[in-house]
Each structure stands twice: as C-alpha cells, then as structure tokens.
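Shown here: the complex without one of its protein chains, the others still in place.
Here is chain A:
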Amino acid sequence: FCSWCRRKVQYGSIFINWVDSRTIYVGHREPPPGTEAYIPQRFPDNRIVSSKYTFWNFVPKNLFEQFRRIANFYFLIIFLVQLIIDTPTSPVTSGLPLLFVITVTAIKQGYEDWLRHKADNAMNQYPVHFIQHGKLVRKQSRKLRVGDIVMVKEDETFPCDLIFLSSSREDGTCFVTTASLDGESSHKTHYAVQDTKAFHNEQEMDALHATIECLLFRSKRLHFVTFIFCRPLGSENLLLRGATLKNTEKIFGVAIYTGMETKMALNYQAKSQKRSAVEKSMNVFLIVYLCILISKALINTVLKYVWQSEPFRDEPWYNQKTEPERKRNLFLRAFTDFLAFMVLFNYIIPVSMYVTVEMQKFLGSYFLTWDEEMFDEDTGEGPLVNTSDLNEELGQIEYVFTDKTGTLTENNMEFVECCIEGHVYVPHVICNGQILHDCTGIDMIDSSPGGSGKREELFFRALCLCHTVQVKDDDSVDGLKKSQLSRRSCIYISSSPDEVALVEGIQRYEGLRTLCVAYKELTAEEYSKVQKLLQNAKLALQDREKKLAEVYEKIERDFILLGATAVEDRLQEKAADTIEALQKAGIKVWVLTGDKMETAAATCYACKLFRRNTQILELTTKKIEEQSLHDVLFDLSKTVLRHKLFLEICRNCSAVLCCRMAPLQKAQIVKLIKLSKEHPITLAIGDGANDVSMILEAHVGIGIIGKEGRQAARNSDYAIPKFKHLKKMLLVHGHFYYVRISELVQYFFYKNVCFIFPQFLYQFFCGFSQQTLYDTAYLTLYNISFTSLPILFYGLMEQHVSADTLKREPSLYRDVAKNALLRWRAFIYWTFLGVFDAVVFFFGAYLLYDNTVVTSNGQMFGNWTFGTLVFTVLVFTVTLKLALDTHYWTWINHFMIWGSLVFYVVFSLLWGGIIWPFLNYQRMYYVFMQMLSSGPAWLGIILLITVSLLPDVLKKVLCRQLWPTATERIQYFKICCFLSSDQPERKNYCVLWEAWYYAGAIKPSAIEHVTCIFDPNKLSYICLEGEGQYRC
C-alpha cells in the first residue's frame, strides 16, 4: 500500500519540477520499518515574527536602516567630515539636527516595533488545542510543530496551515471565513479528507497513521498538492492560518506549514512602500543639488590651488601656516579642502527640509480626518489616513479605478422582481421595509390565467436548492447584510450577496442584478456518468480546475430556462455627481467589476460614466452563457493585454468598464496603466477584499469603510466612508496638498540657494579659504528657526483658491495635473531666482561696502557686519517672497511670517548684545546693532530686498495678465466678488458670473440676467442686472 503510494509520489515528482516538497508524518508517527531511510525534515516552529528588531539589535540595526537612506547618509558623512578635518563650521551645526531627526525616527520606529512585538506575542502565545498521546492538550501556539494534530473550535482562527482531517459536522465539511486574511467575509466550504472524516475524537485521531507529501510552488499563488493515503488533496482540504472557523463546532487538522512558512506569513512579507510623485521629483532635485554642491566644491578647490600657486598668496608673511599644515601631502590637502568646501556648502541640502516635509504631511493629513463634510453621519465614520506619505498624490490622480458593488452602489441587494416563463412577478407591497410572509404575496402582474404552477414551483425549488446560503442561529454575522427583521432569528450567510437577497426575497419581498434560473433533467444513468466524470476530475493531479471546468461545460448545456430574478443594488448617493466632477477634472474613471457586463453597464449609465450619446465599444464576444463570457474576457486579458492593443484602445476612451474581473485581474489592469508610457498616477477605490490587490497596486489606494468588512480600508492608504467623499478628497484636499507641498519643496531649495550661493561667491574674495560669510549661529538657525515656520504653516494653511471654488470647478484640477508645479521649468525658474537673489545680496552688499565708509561716525565695519547685512537681506527676502506667494493670510500666517522676522531681529540683538560666556569667540558682539545704526545699511537692505523681489513680482503679474491659468482667472474673479459683495444679496450674482466667465464655453443663458461690461477707465467691471448695477 505504502510502496504503491510512494511510487505514485515519485511518479509525480518526475514530471513536475517541484520547488519544495515535504513529507509529513501525521502525529509524528514515523513510517513503518522497511521503508526507505527516514530522514526527519526540520521545519520551523509556529512562531510568527513580524517585528524587525530585538532588544539587542535595535540600536545598530535601526541606525543601519536609517543611514541606508541616502539623505541621512549624506548628513552623516558631512557630520563625520566636520569631526575629522578642520572645517569652517562646527560639527554641532549639522550634528545636532541630524541627531534630532535620527532620534525621533528611532523612537517612532521603536514604538512601532514594540507594538509589533506585542501583537506577535499575543499571536504566538495564543492557546491551541492539539492531540498528544490521545489526549487533548492546551499549548501556546508557538509550540505547534508540523505534523501535530490540532483541534480548532468554532470562531477560532487556524493557528497554522492545516490539512482538514475531520469535522464535527456529519458531512465532513466546515465553513471558513478568510475575512482577516483576504477580507472575504463570505463563508467558504472546505471538505475533510475522505479517509479520515469519520474520525471524531482524540483517540481515533491519535491512532491515525498517515503520511502527507506536500508539493508546493513558491509562487505567489500557492498551488497545493498533497497526498494522504495516496489521495490527492486540494485547496478544499486546506485550512489556512488566519482564517476563522464558522458554523462548525470543531474540526481536527494536521499542521503542514507552520510559523513563517504559512501562506499568510509568506504573503505579508512582500509589501512595497509607495512613494509619491512629489517625493520622486524631490529626490531628483536633490541629486541635481548634490551635483551642484559637488561641482561648487570642485570649482572652488581647483581655483584655490590655481590661486595659491603664487607662494605669497598661499602663505603671505602675515598669515603663516602651522608646521603640520605645511608638511601635509598636497593631495591630502586638496582632498581635505574639497571636503571643507562640501561642508561649507552642505546647507544647500538641508536636514530641515526632510523634517518640514514630514511634518507638513503628517500634520496636514489631520485636515482630512477633521473634515466635517467627509464625515458620514449614518456610519459614524470619518476619513482615515493610513499613510500621510501620499497626501499630495491625491492632487495628481489621472486614473481612477473603481469597484462597482459597494463603491458606486450601496451593496444593499434588494429583490425587485422575478420573471417566470415570461410572466413578471413583483412584490405585492413595494419594499419600504414592508414584509410579506410567504410566496403567496407575489402579485402576478402579468399572470396568464391557468399558468402552470409547476414551473413556478420548479423555479422556486431551484432557487431554494442551488445556493450556498447557510442558516445560522447566531446573529454575529460579520460583513454581510444583517437581516432587518429583528423578530426573525434566522440570518442567512452565503458566499454571494446576490444569493442572500434572493433568499430574503423569497422570505419577504423587498428591492437589478439578474440571475437566470434553468434546469435540466438527468436520468439515473446520466447522473452516475456525470458523477464519475466529476469524481475523476476532482482526483486529477494536474490542471484540476481546468478539468473540472471541462466537465461542468459538458454537463451544463441544453438547459431549459425557468425564469430570471432581478435584484437591485442602488447607486450610492451623489455617485453620478462625483464621477462627473472627476471626469471634468480630467481624471479618467474606469470601473472594474466582477459583475457581468449588462449590470455593470446599467450602473455606468446611472452614474453618468456613460451617457446616452456615448459610443460604446465592446471588447467582448457576445455569449449568453456567463462562463464562456468569463473565458472570453479572460482570454482577452491574456492575449490582448500582452499586445498592448487593449491599452491603446482603452487609453483613448473617455471611460472604461471592465467586467468579470477577478481580484488579481483588477490589479493587473491597474498595473498595466501604471506602467504604460506616460506613467500616469492611478488611484484605486474599493470596499471589499477583492479590491485589496488593486488598492495595493495603485499609486493611491482608497478603501471605502463599507459593508464588506474593513479589509479594504485597512489595506488602503486612505479610507473614506462613501464614494462621494472622493470628490472633495481629490479636488479640494488633494489639490491643496499638492499646491502646498510643491511650493514647500521649491521654496526650500530656493531659500537654500539664496543662503549658500553668497557663501560661494564670497570664496572668490577670501582667497578660497572656506571662510564663512555668516556667523555659526546664523548658519545653524537659518533653516531651523528663521525661515522654517512660515513655510511650514504655508504648507498647512495655503488655499490659493477657496475650497468651495475647487469643488465647484473641477477643471481647476487640470492646472496641477502631471506634477505641473514641479516640472523642470518650474524648478529651474526657482533655482535661477535663488541664484539671482543671491547675486543681488552678495554684490549689492559688496558694492555698498567696497572700500568705503558706511557709518556716520567714520568707523569701519568688518567681515561679520558684511555677512550680517547679507544675511539680514536674505532672511527678509526669502520670508517676503513667501509672503508674496501666500494667497490665504490667516492670523496664523501673519503671526508666523512677521513673527519670524521679529524673531530674527530680536535674536540678532540678543546674540550680539552680550559677551557670551563659555564661547571662545565674540565676533558678533554688537555687530547687528552697529549695522542698524548705519543709514546706508538700512537703505541698502531696503534696496536689495526690493531688487530681489522685483523679478518674481513682475513674472507673476505678467504671467497672470498674459497667460492666465484657469486658477488665476478664478482668483481674479474672486476679488471682483469680494469687492462687490458688500451687500450680501449681490454675492449670488458674483458666483454665477464667476462660473459663467470662467467656463467661457457655457453660454450666458445660465446667467442671462447679468451682463458685465469692462470699464477701462476704472480697470473694473460693471455688471448690470435689470435696473441694478454692480461694480467689481
């Protein structure tokens, strides 16, 4: 028996190239002697480790992880260079901020890991029952080993991957939900191994001698073939860790995969982190700046040695080197000089940018969760932010992939009508929660008298029998619709929401997904033939699914149609409005659904994705049988997807509907678009577990906190209660986030170019000696205190147009599409503006100071006063530049911007005001005050600030005047209304007028009562409405 078995196994291993195979002795019973040498395989224990660190390796490993990030590594190098060689700035200036960033991150990650440890421990110590020497033993889950026979009770989760041996149910089945695994809340039926399903107690189990061969492909989808008693086992015999036993008192199973080898553990190891387009641009800009930095340092090093080639310059009599300096190797000297220049200019890539960006994202995401309009009163849920890394990506979406059921629709199935033999039956009382007690309640609208009741009976019998609905006496049914009948204790659970509605429909008559019911009579012979075919297919080792499908194909033909049922799933509130807005915003909306085409198309029409005049291009082969339709689509996706033809066609469509999509296919479609030529930013939104794969695949995944569990919401980046909230999320929040962060990034680079470029220029005047222009305190605090808060709060508060306008005018979203504010042109503009400003600061100060006296008492200023003047102009200019860019001045902005400037002045007065003890230099003593006592310094500061800001103001005004963007037009009209709305009743006209004006294409019919005439003398508009006259 056994040898035959082994022969078979060996046979199996000949023709399939197994990646991994294992032999499991059930209950650790070694094979009888005489068989081949028994080599015990070693399997891991059942410990789950999701934590990254242990107590001991936390510090080194975390530091290693952190310094693997290029930015942190860069700052570390700078810091080390400052420590090792003699550099112009103190190591504190870069060490302190770096330490801060590293510590905060380490604390955060440590805390998260501690939470993971806690969760792991809870899981590993969870008690599990298993059989040892014929007795039931309770042990911690982590002690479970491969081969142990485990008992699982109802509502318990499986502690490892098990082969289902027997069940307390008579028929050897059990029901399982995989809600916590893949989120599918439906109950799936699993079957015990035929040979063991009769074993019902511990003793019987203990007596079991069996061997299981597991052959496993380590692909994403586990193909699973096992043998027990020379019987091939399939996934219906396999119970996966993390799934929950339902509706079954208890089961026995044997552990085959434990710990980190379980499918659950294998699956969650491969998660990639999403990065936003802004972050990618930022990294590119960083590299550009790194190149600029290196070239600056190189240029200066080379020039230094060219300049120093004359000995009187290298070492004039007044400035001799020390003996060790003189002896140092030339190349070593040149290298240290290069490093010193790097350190001098390193502020061009500031640590604070990372901190500010993170803070902006983190704090900014609160505005989303706080949004009252996105709070759903019915469910008591507001939006959830699972990651703040992608905030700005919400403003960049080009494709929205949406699930249909539960996302566009309510996922609230209601039985509407049925049609039997061409007669339509509708519920007697139309819904409204009214209950009809039995089938007799059906009112035959179109009943032909004398119609054979047989057909109806057959119809209902088919409905009653052919489903997977289970009757359950408990009311803790998760995920699925709970019956609204409180007085009934029966609740129906099923693997398809359609079916629940149907069963409920038969029970009571409430609320158009259609389902055809057909039948076929089989004779006993035919039945046994069919049965045999099915059995063979089920036993097949290879292509089992395919063979089964072939058999079903053979049987399921020549049906006699009985009738059809119709179930309605209502559209979610404002779904059409949302889709319309998204399309206006230039976002392509694709509906990916598992439903059949007709249902899905009807929904698309209802939610205005398709319009009456939309030309529909169907990429299907029309077949009545759904199975073949599925096949056609599947084949289509297989062949056409590869040929990119599908992509070409779909990209040119205004809307796309993909039907009969398996979860993985949804993800494939998303991936296909994501990786297409233009690399568009995609968003996937869905509510169910079948959407998780696409949610994870898309650039931004949105979960609907819906009926089908929280799986989608948990795996998403953001979760919202209803589909309609997507509109505000993208058009308002996304737009704001994007505008804010792009300005923040550009501004940070700009202000650091302004900051560092004068230092670079100064090297040409100080003999390339790495002398700093600014005092150390200024170098350290520039990014930390003087210029950090205004931009942070700009990044949190800015509203270039009002939220209402953004919502009303979705097309404004196009203005920021495709990373518009971070394109190369914008980046170069900002950089050049920075260089221009830096040149103005430096040479302005140079010309002001050059060989002349700027005080009224004839006394001279030194290099620190020069630097302070440049720095003062710098701080004021960059702050005022931000002020010019700010469109939304709340008291907070005022406080931050003016507060920063005041702080700078106060700090400078204080810093120079006393002789600081414990400081080995007093170079700033009274420098700032002396500078302020000089008239020309004041005049110079005012002049240089004006000159620095002038080009930007000019550019802004000219661009706005000559090539206004849609946003700018809206802004302009906002002012108009602002001015004219001193009388409240006029505001309405303004709004109308604004909409009309902006749209341009919209004919004035919508606002025919308002006429506006431009008044060139007043540079304003006069609007006439009837007798009234308004002026803007």
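Please note the rule applied: contacts are C-beta pairs under 8 Å (C-beta built on N, C-alpha and C of every residue); 3 or more make two chains touch, one makes a residue touch a chain; residues count from 1.
The working rule: contacts and distances are computed from a predicted model.
S.K.: If you look up the hidden chain in UniProt, what protein name do you find among "Cell cycle control protein 50A", "Histidine-containing phosphotransfer protein", "Cytochrome b-245 light chain" or "Electron transfer flavoprotein-ubiquinone oxidoreductase"?
M.R.: Listed in its UniProt record, the absent chain's protein name reads "Cell cycle control protein 50A".
S.K.: Just to verify: which one of A:Tyr527, A:Phe559, A:Trp898 or A:Tyr921 makes contact with the chain not shown?
M.R.: Final answer for the missing-chain contact: A:Tyr921.
S.K.: Of A:Asp161, A:Glu381, A:Glu398 or A:Asp595, which one is in contact with the hidden chain?
M.R.: Touches the omitted chain: A:Glu381.
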